Structure formats: structure tokens, C-alpha cells
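Apart from one protein chain that is not included, each protein chain of the complex appears where it belongs.
First chain written, first letter: the chains are A and B, and each begins at residue 1.
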Amino acid sequence: MTFRKHNEGGWGQTLVSGAIGLIYFAPVFWMVLTAFKTRQDALAIPPKLFFTPTLENFRAVFFDTTSSGELVATDAWLYFVNSAFIAGASVLLALILGTLAAYAFSRYPLRGNDTYLFIILTTRMLPPIVVIIPIFLLFRLTGLSGTYIGIILLYTSFNLPFSIWMMKSFFDDLDREVEDSARMDGSSDWAVFRRIVLPQVAAGLAATMVFALILTWNEFIFALLLTGTESRTVPVALASTVGGSVGVEWGKLSAMITLFLIPVVIVTFVLQNQLLRGVTFGTIRR
Amino acid sequence: MSALTVQRVTKTFGDFTAVSDIDLTVAEDEVLCLLGPSGCGKTTTLRMIAGLESVSQGQILFGGEEVSAKPAQHRNVAMAFQFYALYPDLTVGENLIFPLAAEGLSKAETQERLDGIADTLHLDSVLQRRPHELSEGEKQRVAVGRCIIRRPNAFLFDEPLSRLDVALREDMRGSIRRILATLNRPTVIVTHDQLEAMTMGDRIAVMRDGRIEQVGTPQDVFDHPANTFVAGFIGTPQMSLLDGRCLDAGETQVTVGTDQMRWTLPASRFADMPRTGEAATVGFRPRAASLTPGGLALGGCRLVLSEHMGAEKLLHFDWHGQAVRVLTQDDAPQIDEICTVYLGDAAPHVFDNNGIRLRMKGDRQ
Partner (left out) sequence: MTSDMHLPPAFTTQRSARGILQWLNAPERRGPLLVAPAILTLFLVNILPLLWSFGLSFFNYRANRQAAPRFDGLDNYGDLLTDDRVWERFVTTGMIVAGSVGLQLIIGFGLALLFAKKFPLRRILLMLVLTPMMLSFVSVGIFFKLFYDPSLGLLSWIVGQFTGEPFAILATPAGAISAIVIADAWMWSPFVMLLVLAGLVSVPDYLYEAAHVDRASGWRRFRTITLPYVKGLILLALLFRTIETFKTFDLVYLITAGGPGSATETVAVYAYRLGFQNFRTSEASALAYLILFVVIVLTSLYLYLVNRRDAEAAS
């Protein structure tokens, strides 16, 4: 007779979980399938599960064919580059400021720190609608509306609370004796931070960065109101194509969404062990 | 080189006083052990000496120079931490030479010191490894090595052996003692283990609740505990302490006792006389007591528990509600048997109504 521990399931468990997992994933899966369908297949009733895949939709996202048969680059290039650039720049800024602040919050406990941390978290918990009215007015006043600087600054301020809370949770986890020891060994505070502390939170920095990148990459409502034609990001472009259900080119739209999803899915996989900490702002570390 | 002095130092955290008005001096070639139960303020004291904790009141001096306001970086003190505090992203070799960066040594000199340390502590084979690849004993040796590679003003050790298993602990106790003897710097070791303190310290400072209860050589602290706390804390098995009162402090004789028992000692032995009518506590070590008739007798001791300790047995008696312990090689009586415990001719320790030891003539003070 074999014993099975209470927390171990066999292949039977895999089968059940697999079935449920696939059903759960179906909406994503369906969209990705649609991306590989021809226009006829995409509109077919009953929906087709088996079909001859085509890359036509992906080409159509990035290149239009003119009447003379020439390939012309579409605006999709711009949207993807915008999304990447805006997310990258704002996350980098937020990470630098946030890491310094988080280190201070973690290591120099002063009176009032908790209040600051609370206010910082609250700014992130704010309903977007509360923030967007004054931000809209502010951007109109300062001429930042539609500019890269404007949206990057805004996203930096959104990523800051997240970076601070996340990095603080990583700093809090470190063994302080190590830093004390380096200090006793004659290192300046800055050297302690750079040579001893930062290498230890490298994984945390990466997780925080990638998380913030995804949050920014996905952001919709502020981008909708505050980016112009030049600085438009992918989510805004996607949303603008589904105004009405008639005339939506589902194949092309699905192709664009599929491309938009790829980085997110990869990152989710890589981050699996940090997901919990990430979605709870570092308040739960497991 | 020079001594380390702690002068009237107090440390408060908000309303809580962690260390209260303590004085300590450690000579340049001396090892002082700070011994006490957890929470007694010994680690806080160590951290104040290190410069990791500020001093609320009082001064810390290295060779007469006041350093209380200096941060740790500028005190040139080496410290081995309880949890080793090895730099996780550096190799063992890099860990060991890390402190030398601040001393500005040449490459050759650095290498020489590293080789010396690695040799002394048998770390040659693990120099390229990272801390997480080391065994507990190796980690501990790296921590010690990183400490003694320097030529600091003082060495500080925080519970250096607490995480090692028993065999390794005995081994390292000897090694550290030998190494410390060659260093010629004031050294402070924090420990809660009296055996460690007794074997490694030239002197011991016993702390409780942020105060120093007694400072002295291990022998002195064991033979002449300054108060009932030290008496009960130092020495295993624990000293038996019997509460009673001073019945008569006469010209020739002092009588201390309870309703059941009286103790008569020649008054000529007391340097400090007890006062008649005040509470007094009498203590004696389990090794000084026996079941073999002789000397003062404690009748009516009921055996509660008998513990085998290898060659000897530790007998726990209940004597009118007070605990009496006897260490004996004889056969143990039956549980609940009523016996008489004899104290032979060993002199008991007597403490006054505040628990302070009454000095005897011939005590080394």
C-alpha cells in the first residue's frame, strides 16, 4: 500500500486542473485563434475551431497595401514604440526615485513615516476618475496634454507608490546585520547601499520593474484622455477600433491584441513567484 | 593600544530604558563577556560600543578619546554578528578582505593577511564559495575571520557561538580563545551562555534589566556572587536559595533561619553584618550539599524529582515549600521519601533583605 500525502495529487489532478484551466483560458485562446483566421473563417457561423492558419492579419497590422500594390507602414508601429517608450521611461524614473525613498522608509524610521506611506498608497488607490479631472485641467493649463513628457510624468507618479511599497517590502526582508557589518568595516552609507544592499535586492528590483512595466503598458483611461495622435499608445488604438460591432475587423484586431499580450504573458510566467507580492503592493510576502 | 571605557551610559528607546547608567572598562589585552538573560540590554550595549546605536547619555571612550558621536564607519571597531552578516553577493575571500578596503592596504599585504586568516581558520578550500554554500560552522569561521583580519580599536562578538551545535561550539570556543589571546585588543563578547562566558572571558559582566549586576573574573563571580540574581544565574545546577530572616546578629554568633531551621555562623567571618529582624537569604551550591551526615542538617526534605546527569544525579527536594537541590553520586532515594540534607562544613552565601551579598572576610573584592 502506498501513502499519498494530503497535498499531493497525481495525473488525475492534472487532468481536472487542465480541463478547468483550458476552459478558463478560452477567451484568450479564442482571440489568439481569431488572429490566425482569414476574414471568412473569423466571421463563420458556427465558429470554426479548425481552419488553415494565416499570418495575413499580422501583416495587415503593420503594413497597408496601396492600390498600386506597395506596402506602406501603418501607425501600429508608432503605437507599439510609444507604449514601450512611455512605459520604459516612466518606470525607470519611478524606480530610481521609489527605490531611494523605499530604502529611507525602511532604514530611517522617523515619526510620521507611516502617515507618509499611507498617503502614498492612497494616491494609488484613488479612483482614476478622481485624479483625471484635475490632471486634465493641469495638462491643459501647462500645455502638457498630448506630449510625451506629460504622460511620462503622470505614469511616473502612478508607478511611484507601487515602487516604494514593493521595494520597501524587499528592503524590509534583508538582514540588517549585514549592513551594520559593512558600516563597521568602514564603508560609507552610500557604499553600503550600492555594494551591499542593491545586489541583494536585484531580484526585487527586477520584479518591481517588470510589474510596473505591465501596469503601465496596460493603462487605458489616462492614455485615452491625455495622449495625442503622436503619443498614442496601443490600448487607446485598440479601443478606438471597437466603437461599434459592425465593421470591426476582428482578425486584424485580434492580431494586434495577440502581439500586445505576448510580453505580458511571458512576464507573468517569469514572475510567477512574485505575483502575490506584486498584486498586493508588497503587503503580503508569503 | 588602549583600553575601551564605557562611562555612565544610558540608552532609552522612547519610554523604555534598555541600558541604565552602566560603567565598564576593558583593558587592551582583556576579554570581557557580557552575560545575561535575553532582553537584559547586553546587545544594545555592544551596539552602542560599535556605533550602530546612539548613546542617550554618557560616554564611550577608546583609549581616552571620546567616540560617542562618531558613527560606526569612523570608530574602527571590528564586530562579528550573531547571524554572521556575511555579504551574500560576495565570495568568502571577498567577504574576508572587505574590511581592508577602508584601511588602504597594498594588494600584497591584503593577500598576505587573507592567507594568514584562511590558514588559521581552515577556510582555504572555501574561499571561492558564496555564503549560502557554506555550512553553519564555516559561516561562523568566516564571520570571525572577517573580524580578526583587521587591526581595530576593539573586537566585538555578538553571541558568536549561539548557532553552532554542541560539539562544534566546544571546538570553536577553544579556537576563539586562542586567537583572542594573540590579538591584544580590548574584546567584548555578548553571550547568554554562562559556560561560554566562563571559558572565554577574562572577566564577566552580568547584566539584568539594563543594569550591570556584577563584574569580576569568572572565579570571583562564581565564588562571590554579588546578589541573589547572580547567585541563581551563574553555576549549573542552580544554587539553592532559601528565604528566611536574621534572627540574631550577636557579638560572636550570627543566626539566620526560618521557622524550621536555624543557621549559626561565627560573627568573626562577616565583613558586613546583617541586622537582626531583617529578611535574609541563604544560598548553597548543590555540589556542597549531600545526603551523607555531617554539618548543618535540613530535616524534612521530600524528594520531588531525581535527574540522571551521567556520573551524578541531581535531586530536587521540597523543603517546606522551598526548593533544595543536591548533586550526589550516591543512589537516589525513592520519590516522596523524606530525607535529611546535610551541608557539611561549606560556608553558605548570605544575602541581606535587598538580595545583596553580605561580604565575608577573605572575599576578594
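As a working rule, a contact is a pair of C-beta atoms (placed from the backbone, for glycine too) under 8 Å apart; a residue touches a chain by one contact, two chains touch by 3 or more.
Treat the numbers as computed from the prediction; the structure is a model and nothing was measured.
Colleague: Per the definition of touch given earlier, which of A:22, A:55 or A:206 contacts the omitted chain?
Modeller: A:22
Colleague: Mind listing the chain A residues that contact the chain we can't see here?
Modeller: 5-11, 13-14, 16-18, 20-22, 24-28, 30-31, 34, 42-47, 97-98, 100-101, 103-105, 107-110, 113, 116, 118-123, 125-138, 140, 153-154, 156-157, 160-161, 164, 189, 214, 217-221, 225, 235, 238-239, 242, 245, 250, 253-254, 257, 260-261, 264-265, 267-269, 272, 275-276, 279-280, 283-284, 286
We adopt the following convention: only the chains that are shown with their structure count from here on.
Colleague: Whole-Å distance, chain A centre to chain B centre, using C-alpha means?
Modeller: Chain A and chain B have C-alpha centres separated by 56 Å.
Colleague: List the residues on chain B that touch chain A in their complex, please.
Modeller: 47, 50-52, 71-73, 75-79, 81-89, 98-99, 101-103, 146, 150
Colleague: For chain A, which residues count as touching chain B in their complex?
Modeller: Per the touch definition, chain A meets chain B at residues 175, 177-178, 180-189, 196, 199-200.
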